[in-house]
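All protein chains but one are shown in place.
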Amino acid sequence: MSELDSKFIKHEVAHHFESAEQEFDTAKLGMWTFLGQELLFFSALFVAYAVFRFLYPAMFLEAHRHLSVNMGFLNTIVLLISSFTMAMAIRSAQVSNKKHTFIYLLVTLVCAGMFMVVKYMEYMEKFHHGLLPGRWFTGEGTSEVLHIFFGLYFCLTGLHGIHVLIGMGLIIWLLIRTQKGEFYSEYYTPVEMVGLYWHLVDLVWIFLFPLLYLVG
Amino acid sequence: MEHEVDKRSFYEVKKGFMSWAITLDHKRIGIMYLVSVLIGFGLGGLFALALRLELITPDKLFMADKMYNQSFTLHGAIMVFLFIIPSIPASFGNFMLPLMLGAKDVAFPRLNLASFHIFLLGAAFLVLSIFLGAVDTGWTFYAPYSLHTDTSVVCAVFGAFIMGFSSILTGVNFIATIHSLRPPGMTWFRMPLFVWALYSTSILQVLATPVLGITLLLLMVERVMNIGIFDPSLGGDPVLFEHFFWFYSHPAVYIMILPAMGVMSELVTTFCRRNIFGYKYIAYSSIAIAVISFLVWGHHLFVSGQSDFASMLFSLLTFLVAIPSAIKIFNWIATMYKGSIDAKSPFLYFVAFILLFCIGGFTGIVLGSLSLDVNLHDTYFVVAHFHYTMMGGVLMAFLGAVHYWWPKMIGKMYNELLAKIACFLIVIGFNVVFFPQFLMGAKGMPRRYHVYDPEFHVYHVISTVGSWILAVGFIMVLYYLIQSLRNGEKAPDNPWGSLTLEWKTTSPPILENFESTPSVTCGPYEYKGSPS
Amino acid sequence: MSEHYVVPVKTYVKTLLTLIFLTFVTVKIAEFDFGSLNVAVALFVAMIKATVVALFFMGLKWDKGFNAVILITSLIFMAIFFLLTLGDIETRAQTDKVEAMRFGINSPVNIIGEGHSESHSKKH
Partner (left out) sequence: MNQKADSLVDKGGVWFSEPISTYAAQSDSLFYFILILSIIMFFAIGFVMFWFMIKYKRTEERPEADGQLIHSNFLEISWTVIPTILCLFVFYWGYKDFLTMSIPPVDAMEIRVTGQKWFWEFETADNGLKTTGEFAVPVNTPVKLIMTSKDVIHSLFVPNFRMKRDVVPNRYTRVWFEAEKTGSYKLFCTEYCGDAHSKMLATVHVLSDEDYEKWVDKNLSSDSVPLDVIGKKVFDVKCSICHSTDGSKKVGPTWKGLFGSKRVFEDGTSLVADDDYIKESINEPSAKIVSGYKGIPMTSFLGSVSDREIDGLIEYMKTLK
């Protein structure tokens, strides 16, 4: 530990916990509970998706052709890689490798940024074709309820995008704290928590990709 | 690492505005919630009195149509979001949960403070909406009406959306606290039943509230952008909104009632000096209620155009949720057997709860039956039913909790005689207000009617007069509690002779709750003579 | 806290490769038409991917059992939400379609409020 002392800021266990172990487990339990909440939060949109898919199957078939599979695929891969680097960042913190933690977090952040750039390009392309959300929708199509698909599309990807942005904010916060040397083998709770959150964001996308882009 | 324990009460350790605004102490946060929900209750109550006054004549008295509609919406929204949902879990839950577990604080104190601030922010939006053209949709915000009315739907809905997060985070916090911070020796089945009730409430808060959040978010998006999910003129389905809304709002009534039931378990054991009858049944029934409550939301949609198959399914499941509630009531009554019953004011609220909640429950059976619901849906019968469960249930438990824990939280006693008189007034006033509503509802008086058929006049007059009796009762409670605050007699540490851990510390508790972490060797209610 | 299991890098790399492989699979099988099973097949692959993420990246494989219980509970309640809502929509629409054919419905609804929805009303 003495060697680590110079590099890292020692973590104080909060007064109402007995041990660092208990503190870590509690935080993780809380985070998982929060993730359960996130799942239900997204689920209503998926239910809406299922309902309208059932009501207007032909419209969905037509609508998904407006989306670019390549862009969706690219984004899936980008997010998977970011999940991997996030997991590696946690691992590096576990073994007190400050430099690697920092680099992996940075790569995760870059991937998240790439995801948002691709998303931005996709949105621009949709806007260009008049496939705007709701009242601004001027897209051409044979189905008269085509706007509903894009209503759902923008809600789902928009909400997911907001989660990515929040995740990016959290990763930046982690980067700063990593730089200060706050995370090491004895204390890396925030990295672990943000990691769990980030994987959930990935998980949601794993479902969004086939449902929106692939299955007509 | 031993350190000197500060023996002053948590009020005295620090003073000033900031010592409250940014405190991490669960006790202070609990007190702040208590004050907030009481303000919410007062505000909602004023709307209720105004509504009842308006209805004393069949025609317009002093409110225009729109103003009446706005008033009942605000009465509902404020009572639900600002009072009933946070009432017991956020105020007493926050204050008592760590004390009952013998812990120093909740698991995430900073998150706890954040929940409170989020709650205030949401409340601010809801109150702000009153001034921006008060919302007139009914607290259920049904689409498509809410999509087209010119009142401040977005502002009010945004307020409710934000408060939802406060509720979720409190739930997360409590679940983590109950899992991780139990002291040595306190196994799951040695926890007080109020803690079990809070645990099942938290499950509901975490799993149901997000659906409300996304529903309200979609409603806002729909209103601003017309994306066509709920708006039938754009191909959407308004009944889908009802499904989404009630997926939360039905479990929400159990978010309200479960902690109330937890309070009942505490009251009955303390004032009967009896170990609880059927501890495990009561604990499991809390969890059962939490789970089944997710399966019954469709009983709000029996006449909405939901398919008959779905109605049948939801009706069947609805009857199942009645069973665990019945089990609890029977167990509480059985707990009184051979007890040593001291009918102090908190116990009177227990009695009031049982009587009123039974009426609410029985009429719930009536409304759960498909054929009867067709006739009674959206009439005053429903209004009376949910006031019997929510007001007769939750509010009685809330008042019971206030009277029971007041000495612990404030450190002062109140005037017992006035408390008893107020309790009688409230129960009588309550019945005068709401019982006639059963009758007129069954006769066909629809709810949310500003002007009504003169043949219902007499029922409404009785109801309005009752609301004044009720108001006098509440003012009395407020009076003697303020009197107690100012010059009440100092409360002993354990005025009722309870056995749960919160009574083992001083009144009011010290900053760190206990001088040393208590260790637990037996169940929470092992009064003298308990079988070991 | 040093006693936490540190996952070997190799496991993470394998996980990533599996996921990328499965993504290719998703895209490829979407090109085949399984008829009404299209969604089911796509969701099946997505679920495998989700499970892999949860087990390895999120560490459920090595974690305390209760966290998995939370996840599964949430999924169960999601399923309830799906099944009961769709249970209504699916059994309801049939009656509606019958009625619609008999009465020749074509949107009996007028758009309420300001004329911001011309684009839709045109199509009706």
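We just call them A, B and C in the order they show up, numbering each chain from 1.
Keep this in mind: a contact is a pair of C-beta atoms (placed from the backbone, for glycine too) under 8 Å apart; a residue touches a chain by one contact, two chains touch by 3 or more.
What you see is a predicted model; the values in this text were computed from it and never measured.
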Inset, instruction - For the chain that's not shown, point to the residue among B:I276, B:I289, B:A384 or B:A491 touching it. - result: B:I276
Legend entry - Hidden-chain contact residue, picked from the options B:L61, B:I365 or B:L417: B:I365
Inset, instruction - Sort through B:L418, B:L439 or B:V520 and give me the one touching the missing partner chain. - result: B:L439
Legend entry - Among B:K14, B:K66 or B:K420, residue touching the chain not depicted: B:K66
Legend entry - Touch list for chain B against the chain that is not drawn: 65-66, 69, 136-138, 142, 144-145, 148-150, 232-233, 235, 238-239, 272-279, 281, 302-305, 308, 311-312, 315-316, 319-320, 322-323, 326-327, 329-331, 333-334, 336-343, 351, 354-355, 358-359, 362, 365-366, 368-375, 377-379, 439, 442-444, 446-453, 455-456, 527-531
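Simple rule for what comes next: only the chains that are shown with their structure count from here on.
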Inset, instruction - Quick one: report the Å distance separating chain A from chain C, using the average Cα coordinate of each chain. - result: 16
Legend entry - Sites on chain B at which at least two other chains make contact: 179, 207, 211, 226, 228, 234-235, 237, 240, 247
Inset, instruction - List, in ascending order, every residue of chain A touching at least 2 other chains. - result: 25, 29, 33, 36-37, 40, 43-44, 47, 51, 55, 135, 144, 147
Legend entry - chain C residues within the chain A interface of the complex: 1-2, 4, 6-7, 9, 12-13, 15-16, 19-20, 23, 26-27, 30, 38-39, 42-43, 45-46, 49-50, 53-54, 56-58, 63-64, 66-67, 70-71, 73-75, 77-78, 81-82, 85-86, 89-90, 93, 116-117, 119-120, 123-124
Legend entry - Touch list for chain A against partner chain C, complex: 20-21, 24-25, 28-29, 32-33, 35-37, 39-40, 43-44, 46-47, 50-51, 53-55, 69, 73, 76-77, 80-81, 83-84, 86-88, 91, 94-95, 135, 137-138, 144, 147, 185-187, 195-196, 199-200, 202-203, 206-207, 209-211, 214-216
Inset, instruction - Please name which positions on chain B make contact with chain C in the complex. - result: 144, 148, 179, 203, 207, 211, 226, 228, 232-235, 237, 239-240, 243, 247, 294-295, 297-298, 301, 305-310, 313-314
